[in-house]
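Quick one: the structure is below, and I'll ask about it shortly.
Missing here is one protein chain; the remaining ones are kept as they sit in the complex.
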C-alpha cells in the first residue's frame, strides 16, 4: 500500500451543525486526511447543499448513512473511504458505528460513544471482533500540556496523589433556550436524543475523563447531586459530585451549564504530597506547577526547554512557545494520532507509543458508566455509591 | 466623654504568636486605638518580654488574664482599657471573654468565637445582658470588594442566586508538621485545643462565612466528607461539602490544608440568573463580574468610578485604585468599624450603617454550628444532613 | 468556473523549515485549498523527500521555482495551481513572486514582502499591471480580536487616539545561536539573507504593522536606537523607537530577541481620550478595554455577545467562546479571506468587505519603508527622523 492521505467519510455534520465543522477542521489541519464522502444530514436538501459547500462530488454525497456505508464498501479499495466519522446526536452514534465496522470501516465517534452503557459494550465487542480502529473524540486529552501533566504525575513528580478537583462551567443554558429555537440546546436537553443525563452527560463526562486521564486513578465511589435549575427543562443542567479514587485519593467534580457568564471553563487541579498542578482549558498553553517548598513554575507548550518535556507533549505541539495553539489543534491531535496509527497499520509499520495515545472504546465505556453511576447516586439517599461498570 | 483614642488590652499574642501581631497591626493602622496593657502569654517570661517589645508599661504587663481584667477594672475610667482583644487558641476564648464582659469590657475575639456551640450561645446571652460590643474577626468580610459583592447581590444585579462555589486551599499541613516543632500546627491539629474539626474549623468556617455573607443566603442542608490525609494527624485536614442554601440555591465548599503549594487560596464564585461574580483573596483588589450576554467587567477597589460603588466598599478603602490594600487593611477595617461604632456609643452618637458592618456574636454562633453540622454530616451515611443550630 | 478547492503551489518550506509548515496548516485548515505542487527546497533531495511527505505527486515535485512556474503554466487550466506561496528566506521572495505574477499566478508571500523597499515597489507595479491577487502574511492582523480592536477604534469608542505602546519581545537569540547550528538563527542574522535589519526587520515590522492596523494612524516620525547585544552578531537583535503618528498621537515600539525567557510576546496598548485597549498575542482570545470612569471590560473571541461584536471579528472566529483559537487560526484567517476573495474573483462574484481584509502589497511597502526608516534613524544623531516612503 502506497503512502497516501487517508480518506474520510462523515455521517452528520451538515451546515449549521457545530461539531461536524470542528471535526473537519481537525481532520484537515495536518494534511493527512481528506474528506471524500458524506451523509451529512437526514434532511436530503441539507445533505446535498452541505456536500456542495464541502466540495464533495455529487455521487459521494449521500442522504443517509446506510446508503453511504453500502455504496462505499462497493467502491474499489483505492478509492473508498478508510474510515467514517460519526457526528450525529448521541442517540444516533451506535447504529452507524456498528454498521461501519461490520463493513470493515474504521470509525471516529464524537463523544459520548453511545446512548447507553450496553451499546458501548457492544461496540467494544464489535471492535474486538473486527480489529478495526476506533477514535472517541474526548478532545481535551489532545492538549499537549494535558499530556505533560499526565506524564508528570506518572513519573511521580508530585509524589502520591491525594486530591483532584475538576470542574466544567458553562453558562449557555442559563435560560430555557431549548424553547427559543436553539437547536443545540433542543437535542442536548432532550432525554430521547441526549440520554439519561444532560449536563453531566454532555460535559461532566469530559471532566471525569480528564481527571482519570491525568491522575491515572479511577473513580471508585461517588456522591452526586444533580439539579434542574431552569424551570421546564427535562434533564439536569447542573450538578456536583464528591469523588473517591483508587489509592485513597479524593476529589470533587462540578459541572454546570447555568453558571451565567462562563464560556467553556474546564479546569483541573491535582495535588500530591510534594506539590500540585493546575490547568485550565481556556488558556491551555500554560500548566502551573505548584510546589510545597519551592516557587511555582509555569510550564508552556512549546517552551524553550522542550528537551525536558515529555515525548507526548512535544509530539502534540506544532509551534514554538508563544504561538498559541488551541481547541482545534487539540482536536487535530486526536485525528493526527489516529491517522498516524492507522497509516502505520495499513502499512504494516509499528506505531510509536505517542501515536497510540488517543481515546477509544474503553474511554467510551467509562464515559457511559460515569453517566449511569452519577444518575444512580443522584437518586440515592445513601451518601456513597460504588462506581460499577 | 472627650474625643480620644480607644484603649485596648490584649490576651495572648506574645512574641512568636502569629495572629496577635496581625491584630496589633490592624488595630494600630488607623490611629484610633492604642494598646495599653496585655496578658500576652501564660509563660511569665514571654509575657514580660513581649510587653517590653510592645512598649507597654511594666505595671500593665500582666501574666494572666484574670489578673489583667481585675486590675484594669480598678483603674480610673479615663485610664483603664476600653476593650480587650482575645487571641489565644480556640479553647481559651470563652473564659476571658465572659470575664471581660462581666467586668464591663467590650471584647474582640479571634475566630472561632468559642470552643463549642454551647459556649457561643452563652456569649450571646452575656452580650445581650450587658449590652457590650463584640467583634469577631472574620477577616475576609473586611475587604471592600467583598462588601461590594454583597451589595451587588443584594440589589439584584445577578438576578436570583442559583449557585455558590467557595473554596479555601492551603498546603501548610501537607506534612505531619505538628510533630516537627511547628507550634501553630501543634495546637490547630489537637482536638483539645482546636475543637471538633481541624481544617473545617480553621478555614472551612471562613469559607462558609464568606458564602453566606456575600450571597445573603443561609446554608440549610449539607453533605460533608472530611479526610485525615496525613497519617498520624488527629483531626481532619481536608474535606468537601455539597451545600443547599435558602431559596433553592446550591453550592460546594472545598477546604484543604494539604493541597501542597497553595498558600491561602480562599476564593468564591456566585452565579445568578443574569451573571456571576468571582473574588479571590490572594488578589483582593479585583472583583470579576461575568454576564450572561455582555463582556465581563473587572471592578477594582478604589476604582475611578467610586461614585458608583457602594458606600460599604468606599468606606472600607483607604487608597485610590492601583495602590493595593491587602489582608492587613481588611483586618484593619474590622477594627476601624468596631472602633468607630464604639466611639459613637461612648459619645452617644448615632453610628453610620457602614460602621456597624462588622462580624459579631451571631456570626460566631453560625461558625460553631457550621462545625458541628459538618462533623455530624461527615459521620452520617445519609446524603443530606439538615443544618441545625 | 465550477465551485472547487483552490490549488496551491509552494516555494520553499521543505521539511525542517518552520514557516512553510505553518503556511500549510493555515491553508489546509478550512478545506478550501489543496497543495498540488511544490519546489520545496533548493536541495534536490530535500525537495523530493519533502514532496513525498506531503503526498505530492512526483511529477509535481519540482526542484526549483523557475521549473515549477514554467511547468505549471503549461498545465491545463483546470489542473494547474491557482496561486503560489513563497516561504523562502527574505532575499528570495522577490524573484519567484515576480516570475509567478508574470505567468499569471496569484501569490502569497511570507513577510517581509521583499529584500528592499525598491523591490517592494516593483511588486506593487507588477500587481497593478497584472491585476493578480497578493497576500502578505502579517499573521497578527488575522486575529479576530485584533480586528475587533481596530473596529472599536474606528467607531470612536475611545475618542481621539493619543497613545500607542507596542512591543515584541523574544528571547531565542539571547546567545550566538547562529554559530551553533541553528539554521533559523543563521539566515535571520545574516544581512545577505535577511536584509538591513535583524530584529526590527523580523519582528519590529510586525509590531509596527499591528500598531498602524489597529490605530488606523500612520507613523510620521521616529527616533530609533538599535543594539547588537550579543557579541559577534551581524545585525541588530534589540531596539526601541519613539514614535509620532498622524493626528498628534505618540508612542513607543520595543522589539528584542535577547529578552531571555520571553517567547513571542507581541503586545499592544492603545489609549484615547475615553479609555484604552490592551491585547497580547500569547493570550489572543481576550481583549481588555479600560475606561476612564467605568470598570474595565474583558472582551472574548466568540463571546456570547457576538451580535454586538463587529462583522470582522465574528467572521474570523470558528468556535464559540471558551474554545481557544490561536496562531494557526489567525494565520488560517489570512488564507481563508484570501481564498474567499480569490474564489469570488474566479467566479465573478462580489467579495464581502470582511473577505478583503487581508494584508497585501501596500502593507509590504510600509514594512520595507519601516525597516529603512528605522535603520536611517538609528544612524542619525538627530532625535527625530521623518518617516519617508
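Lettered A, B and C in written order, each chain numbered from 1.
Assume contacts are C-beta pairs under 8 Å (C-beta built on N, C-alpha and C of every residue); 3 or more make two chains touch, one makes a residue touch a chain.
None of the values given here were measured: they were computed from a predicted structure.
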item: Sole residue of B:31, B:76, B:131 or B:181 that reaches the chain not shown, by the stated touch rule; value: B:31
item: Residue of C:238, C:329 or C:363 in touch with the missing chain, whole complex considered; value: C:238
item: Residue of A:297, A:311, A:347 or A:380 touching the missing chain in the full complex; value: A:297
item: Interface residues of chain A (partner: the chain not displayed); value: 289, 292-300, 303-305
item: Interface with the undisplayed chain - residues on chain B; value: 3-5, 18, 21-22, 24-25, 28-31, 35, 52, 54-55, 170-172, 262-265, 281-285, 300, 302-304, 318-329
item: Positions on chain C where the hidden chain makes contact; value: 158, 162-163, 165, 167, 171, 174-175, 223, 225, 227, 229, 238, 240, 242, 250-252, 254, 256, 258-262, 269, 271-276, 289-292, 296, 380-384
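As a working rule, only the chains that are shown with their structure count from here on.
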item: Between chain A and its twin chain B, rotation from the CA superposition, multiple of 5 degrees; value: 180
item: Cα-centroid distance, chain A relative to chain B, in whole angstrom; value: 44
item: Set of chain B residues in contact with two or more other chains; value: 289, 292, 296
